[in-house]
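For this depiction, one protein chain was excluded, whereas all remaining protein chains were kept in their positions.
For clarity, chains are labelled A, B and C in written order, and residue numbers in each chain start from 1.
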Amino acid sequence: MIPFTPKDSTPKNLLVSREHQSSATVVAVGETLFGGEEFPVIAGPCAVESAHQLLKTASGVCLSGARGLRGGAFKPRTSPYSFPGLEEEGLQLLALAREKTGLPVFTEVMSELQVELVSQYADVLQIGARNMQNYPLLRAVGRQRRPVLLKRGMAATLKEFLLAAEYILAEGNPHVILCERGIRTFGQDTRNTLDISAIPILKERTHLPVIVDPSHACGLSEVVPHLAKAALAVGADGLIVEVHHQPSLALSDGRQSLDLPAFHDMMVSLRALAPAMQRKVYTTMSPLRATG
Amino acid sequence: MIPFTPKDSTPKNLLVSREHQSSATVVAVGETLFGGEEFPVIAGPCAVESAHQLLKTASGVCLSGARGLRGGAFKPRTSPYSFPGLEEEGLQLLALAREKTGLPVFTEVMSELQVELVSQYADVLQIGARNMQNYPLLRAVGRQRRPVLLKRGMAATLKEFLLAAEYILAEGNPHVILCERGIRTFGQDTRNTLDISAIPILKERTHLPVIVDPSHACGLSEVVPHLAKAALAVGADGLIVEVHHQPSLALSDGRQSLDLPAFHDMMVSLRALAPAMQRKVYTTMSPLRATG
Amino acid sequence: MIPFTPKDSTPKNLLVSREHQSSATVVAVGETLFGGEEFPVIAGPCAVESAHQLLKTASGVCLSGARGLRGGAFKPRTSPYSFPGLEEEGLQLLALAREKTGLPVFTEVMSELQVELVSQYADVLQIGARNMQNYPLLRAVGRQRRPVLLKRGMAATLKEFLLAAEYILAEGNPHVILCERGIRTFGQDTRNTLDISAIPILKERTHLPVIVDPSHACGLSEVVPHLAKAALAVGADGLIVEVHHQPSLALSDGRQSLDLPAFHDMMVSLRALAPAMQRKVYTTMSPLRATG
Partner (left out) sequence: MIPFTPKDSTPKNLLVSREHQSSATVVAVGETLFGGEEFPVIAGPCAVESAHQLLKTASGVCLSGARGLRGGAFKPRTSPYSFPGLEEEGLQLLALAREKTGLPVFTEVMSELQVELVSQYADVLQIGARNMQNYPLLRAVGRQRRPVLLKRGMAATLKEFLLAAEYILAEGNPHVILCERGIRTFGQDTRNTLDISAIPILKERTHLPVIVDPSHACGLSEVVPHLAKAALAVGADGLIVEVHHQPSLALSDGRQSLDLPAFHDMMVSLRALAPAMQRKVYTTMSPLRATG
């Protein structure tokens, strides 16, 4: 259907392709389903900073209807002198937040050597944009059983993105969620440029679920809810959003983090939009645990 | 609100700025209003090719709820040997189609020397992406009274886009509609990359209405309806869409043109989405004239 | 030789193509030849500001070996409120500077309506990057006899660039000099990104001379001489460089303008490099007139 030029064509017989599997893959993370009728929203801070920060934020997003908790324990930082994350302590806090809220944990793994450790705590292993073509890491997460959230590289074509996912499937792990998070262009008004067209094109070419990260896409918290609605309307299968209970105090990415009331408002507006898209956006999944 | 870097900052005292005028400008084109509650869709062929083609297409889009007719009489073509448009004959056909359907006419003007001629036939003068920084042309359309549809240049920053509009307002014409139509990036999966984030950021910085051209943005007819829905959800003030009654026979842009049934389906899905965005998408405005 | 994809292929039978004319076109501007053994350097201020400024700068660059004088009388400015140039008075000053120095004058024309006026004063009509796809303007300079300096658009492919030149040749004017001046990319360390590879590829595809504008390419005066040497080494046919006798006082582009001693040093280093490239970089062409 898409008129490939020879140069950009994705081979037709890939495991990720619609030619190989016409029906949509639904990736289950606990009760949360990616790729079906549900439009799950994963939310949480850029980095796990403390028990207080994580539990405050996790409880808040849970009450507003988040269906997964994001948070970085191992942080890829442009500078070697920036906060690298709390590492294993961060993973332990994520597990604690899961216990308190019931939300499954999404967190990044940066190295083959961390896969075993991170998979002991996380429900979903995230591969960041900088590592989209770190092939040994892709193979390593392909050899274990946790679902994988694969972010598009900042200058990756859709073919390169799908071939990166293919590395994971080729090792035997079919539970891959793709994530469009903005590409690098001449534009300097936003942190990156959300490539909204990528979502319908990816969904045409692959059976894997495709979600959107509006926070990294624009880098501006006031723009995030607009992009979130656009993502739902364009046919994405969910969102991953940065939320912090006190964005102005965040150790990283504060400028793009929603505070809890803004996150709540965004969820309300998504819920209003969802029926016209034949989608469901949940309200809180487990209020007792969320407030526990 | 948007944290400008000094380099990209838009001067605060521009006529186009929210600082200068906080309330939204509503541009009226006949009964069609841009910048208010309505979400108008302008539709029609890339180029006016013949009376048959234009009237068939115009009637069709009118019946499905289009609120303006687009069509090129003077075509900017990359090659000097490509079809240049029917020129004045094309303008006459557009006027005829307006008479038959009641739809106001949006058509491009490429040169200062054409402004007087085109404004005799057109309801709205369009400035194409290639001419966004053709300053004598901007001044010329600023000195006449027709509303102007200004397309963003393919590598223009938002500041440059707003300053191009400022040229028109500075000459005394406040009736300017901005149009995001995709930017040029490394991506080759689509003709351009729709910069969906530009819409909320522009609407923050300017009081002018902002519409989206999903056809040029992606270049793929099957992707257009998805982008149309995203544009509505992100807060755009309308659409301009390429439609041809027989896309496979179009003299230009056939690959990105919707046929009439696809356009109709798109309008239905926009109408379903609009209430959640507090927007109105009209059904046909004047059925008698449309079928006349 | 270059493996075109269908999308980007330049038609083989264009007037600009090597297939149409295998021998190099040499464009003569007075005694200065573009496209032959000579490596001419055109120099001068961004904008003509005053007789004093222009004559000081023109005399200085002439003494150091410049073979043409650049200077804007009609300036395309991003903002309608920026200095627009001295217009006809600027043209008169350029003619005066030519009389004093013997240097032929290169200056921009922004509109069809200015072509006749500008061609009364200028030796070469320059089409700026913003107007590379202003087709009526291209046709207008194609219908008169002055040589044309055509700058590449900031997001133009090489095919689009060559087709823009084709517009001029198709109207009967074969005296076209192409100019690579940097493209817009994600890079923010320089004003634009000099696409140095474009020079050998253009020279493979077309018989027209190709020069480089290192000033707009990088926007940084201290980087200009390095790019100038790279342009000579890569096979370009000349340079156009911004020089101001007092860059810190320039009304525009001061940051990228060489002062006269830096220009002189650059010319010395080009002269050292030229023999290895089988090129000639002249010393002053007419010392008596230059000092007159």
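Simple rule for what comes next: a contact is a pair of C-beta atoms (placed from the backbone, for glycine too) under 8 Å apart; a residue touches a chain by one contact, two chains touch by 3 or more.
Remember, predicted model here, so these are calculated numbers, not experimental data.
Enquirer: Just one of C:L91, C:L163 or C:L194 touches the chain that is missing; which is it?
Expert: Among C:L91, C:L163 or C:L194, only C:L194 touches the chain that is not shown.
Enquirer: Check the options C:C46, C:C218, C:I240 or C:L260 and report the residue that touches the missing chain.
Expert: Per the contact definition at the top, the residue touching the missing chain is C:C218.
Enquirer: Just name the one of C:A43, C:A58, C:A73 or C:A155 that touches the chain not displayed here.
Expert: For the chain that is not drawn, the touching residue is C:A155.
Enquirer: Determine which one of C:R18, C:R77 or C:H226 touches the chain that has been left out.
Expert: Of the listed residues, the one touching the omitted chain is C:H226.
Enquirer: Please output the residues of subunit B touching the missing chain, sorted low to high.
Expert: 5-7, 184-186, 188
Enquirer: Touching the missing chain, which residues of subunit C?
Expert: Missing-chain contacts on subunit C: residues 1-3, 5, 7-8, 155, 157-159, 183, 185-190, 193-201, 204, 217-218, 220, 222-223, 226-227, 229-235, 255, 269, 272-273, 275-277.
Enquirer: Could you list which residues of subunit A touch the chain missing from the display?
Expert: 11, 76-81, 110-114, 130-131, 133-137, 139, 154-155, 159-160, 163, 166-167, 170, 184
In this text, only the chains that are shown with their structure count from here on.
Enquirer: Compute per-chain Cα centres, compare each with the mean of all protein Cα atoms, and return the closest chain.
Expert: B
Enquirer: Measuring centre to centre with CA averages, how many angstrom lie between subunit A and subunit B?
Expert: Centres of subunit A and subunit B (C-alpha means) sit 34 Å apart.
Enquirer: Distance-wise, how many Å sit between the C-alpha centres of subunit B and subunit C, to the nearest whole number?
Expert: Centre-to-centre distance between subunit B and subunit C: 35 Å.
Enquirer: Hunt down the residues of subunit A that sit against at least two other chains at once, touch-wise.
Expert: Residues 5, 7, 185-186, 188.
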